[in-house]
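Here is the structure we will look at, set down as structure tokens.
And now, chain A:
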Amino acid sequence: MAKTLEQEKLTVNENQSDILLEVNGLKKFFPVKAGILQRTVGHVKAVDDVSFYVKKGETFGLVGESGCGKSTTGRTIIRLYEPTDGKVLFEGKDISNLNEKQLKPYRRDIQMVFQDPYSSLNPRKTVGTILEEPYRVHKLYSKAERKERVEHLLEKVGLNPDLRNRYPHEFSGGQRQRIGIARALTLNPKLIIGDEPVSALDVSIQSQVLNIMDDLQKDFGLTYLFIAHDLGVVKHISDRIGVMYLGKMMEIAPKRRLYSNPFHPYTQALLSAVPKSHPSEVKKERIILKGDVPSPSNPPKGCVFHTRCPKVMDHCKQEIPALKELEPGHFVACHLYE
Partner candidate 1 sequence: MKKLLLLMAMVLFLSIFAVACGGGDDAPEEPADESPGETDATEEDEDEDEEEATGPQYGGELVLGSMSDPVMFNPYYSADSASADIEGQLFNGLMTSNTELEMVPDLAVDYPEVSEDGLVWTYRIHEGVLFHDGVELTAEDVVFSFSIPIHEDYTGPRASTFQYLESVEALDDYTVQFTLSQPDAAWPITASYSILPKHILGDVPIADLEDYNEFNLENPIGTGPFKFAGWDAGVSVTLEAHEDYFEGRPYLDKITWRIAADQNALVLLLETGDVDFINVPSSELATVETFDHVNISSTLALNYSFIGWNLQNPLFQDVRVRQALTHAIDRQEIVETILEGEAEVAHAPASPLSWAYPDSVPEFHFDPDRARELLAEAGWEPGSDGILEKDGERFSFTVLSNDGNTTRRDIGIIMQQMLGDVGIEVTPEQMEWGAFLDKINPPNHDFDAIILGWNLGLDPNPEAIWATWEIEQGLNFISYSNERVDEIAKENSSIVDQDERAELLAEAFQIIAEEQPYTFLFYPNQHLGMVNTLGGFVHHPRVTFYRVNDWYISE
Partner candidate 2 sequence: MSTLLEIKNLKTHFFSKDKVLPVVDGVDFKVKKGETLAIVGESGSGKSITSLSIMGLVPKPGGKIVEGEILFDGKDLVQLSENQMYKVRGNDIAMIFQEPMSSLNPVLTIGEQITEVLIYHKKLSKKEARQKAIELLKIVGFARAEGILDDYPHRLSGGMRQRVMIAMAMSCDPKLLIADEPTTALDVTVQAQILELMKDLSKKFESSIILITHDLGVVAELADRVIVMYAGQVVEESPVVSLFDEPLHPYTQGLLSSIPKLDEERKRLTSIAGNVPSPDSFPKGCRFNTRCPHVMQVCIDKQPDLIEVKPGRKSRCFLHEEGVNSNG
């Protein structure tokens, strides 16, 4: 019998010092308001009982298609959304129910890089002001020191420090994303949550940013929770990867295991759907899923994937499969493996 994540957690607890972030049974439901009346008629189960952990210094990739809840998970962890249920343990401390004031010290430790390089920087402020803001909020450093730090950070992300006084609109997308990364770094965080940080960028720019993130991780000893839909990108940057579907965690595995030997039918389909990187490989047989992702406001009963699963069984439609550890570090939520 495979261990569930709960059990895994116990084993993890033994060397707790390795764990930076632990998410346990996290739920985030959004009320569905109907029409102009704004009455709650149901809930979008954006994140429904998701558990995973991120070890210090590693990059944990969270992949899934749109609407799978990966971004919501990230935002709930950083408390942009109030979790509906579940725990978020940061360095062993549950931060999921702290109020804004209690949370403030943790704000320095967890930072986020956003997807859209155009909307993630306040268009009315200069880059310098944007980057100094975290210091002002936390009342850190003198004016001169702040300036110096900002210049240093700009250099770190490959930008000319002289551009401090420029406005975001004067920069290209890639440059803005670097500024976004610099802002995340201002407070010397331990964990950076990247919410699709490169998906809005041109391919040639995307690789620059990925490389910078790589470098910074080494330089600053950062831990990344990297959220993306591009399996290639996730594979490149992550150490371990979690696959989400309709608010549920389907599979968690170290990167190589996941890509070479995916257990979950969804993961298999997902990997197979990725366009091949060379025309010669195109001929290979691929798994084509039927239909679209169901609406998270009305997810299927049982295994949420059963409506599209090529290997669906009767009890998939009734029972929700638990996330179990099939091999060390490789968790799957699928009735096939019971």
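In the analysis below, a contact is a pair of C-beta atoms (placed from the backbone, for glycine too) under 8 Å apart; a residue touches a chain by one contact, two chains touch by 3 or more; residues count from 1.
Selection rule, in plain terms: all candidates are chains of the complex that A comes from, given by their letters.
Treat the numbers as computed from the prediction; the structure is a model and nothing was measured.
Trainee: Could you work out which candidate touches chain A in the complex, given the options 1 or 2?
Mentor: 2
Trainee: Which of the residues in chain A end up touching candidate 2 in this complex?
Mentor: Touching candidate 2 from chain A are residues 65-66, 172, 174-175, 202-208, 210-211, 214, 229-233, 235-237, 259, 269-282, 286, 288-289, 291-293.
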